[in-house]
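My structure is below; once you've seen it, I'll send some questions.
Left out: one protein chain. Kept in place: all the others.
And now, chain A:
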Amino acid sequence: MDFDLHVIENGIPLLMKGLITTIWVCGASLGIGTVLGSVACLSKLYGNRQQRLLANAYVNLFRTVPELVVIFWVYSCLPLFLNVRLSAPICGLVAMSLYAGAYLAEIFRAGILAVPRGQTEAGLALGIPTLHIWTAIIIPPALRRMAPALMGFLTELIKVSALLSTIAVGDLFYEASLIAAETFRYVEMISVVAVIYFIMIFPLSMIARYKERRLRAEIGH
């Protein structure tokens, strides 16, 4: 079997474009997902009955339905409901954000619940304003607790983003498969894409594992 490096070389501009789209979509959905996840998490923890119900429904729905189905649903059904035309990248972003928000809500919740109640009480007893109870007392230790899970989720998010190629969002995998289809060099293109995903994700999962170990040592101590 001949492995044609030229195809890869010629594909670099398109691959770069795809990579940038992948990074952009992941970054943006992480950002929007953080907002959605925070709202859902706070609703679950401190909301009234309806808010808790709504947040639970959202989180459970998007943690249960396969990501591919979510992506297709947002792409083909949501525009009909809203009666608007949405471009594929926007649909992809919406789907990924909804997905990210549901998972992040649970990660945030676990992080916040891991901060002992006594910490908050000490802050309250001192008369510290609510904002500072959050920013100075709850969030820093909660973030440390959830760092491994956050890193782990980021790797999942990048993997899931490859599914966006199914609705023709020009992400890394989509561009690679386009080149492959045009040149019939599937082996080269899919292999190189696998390597690029590996290079992106492996360090993240190593960091996640490292943080996990450090946290275990800290807590066990």
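Keep this in mind: contacts are C-beta pairs under 8 Å (C-beta built on N, C-alpha and C of every residue); 3 or more make two chains touch, one makes a residue touch a chain; residues count from 1.
Note that in this section contacts and distances are computed from a predicted model.
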Name of the absent chain as recorded in UniProt (options "FAD-dependent monooxygenase", "General L-amino acid transport system ATP-binding protein", "4Fe-4S dicluster domain-containing protein" or "Transketolase"): "General L-amino acid transport system ATP-binding protein"
Touching the absent chain when the full complex is considered, from A:27, A:140 or A:203: A:140
Touching the absent chain when the full complex is considered, from A:16, A:35, A:57 or A:122: A:122
Touch residues of chain A, complete complex, unshown partner: 116, 118-119, 121-129, 132, 136-137, 140-141, 144
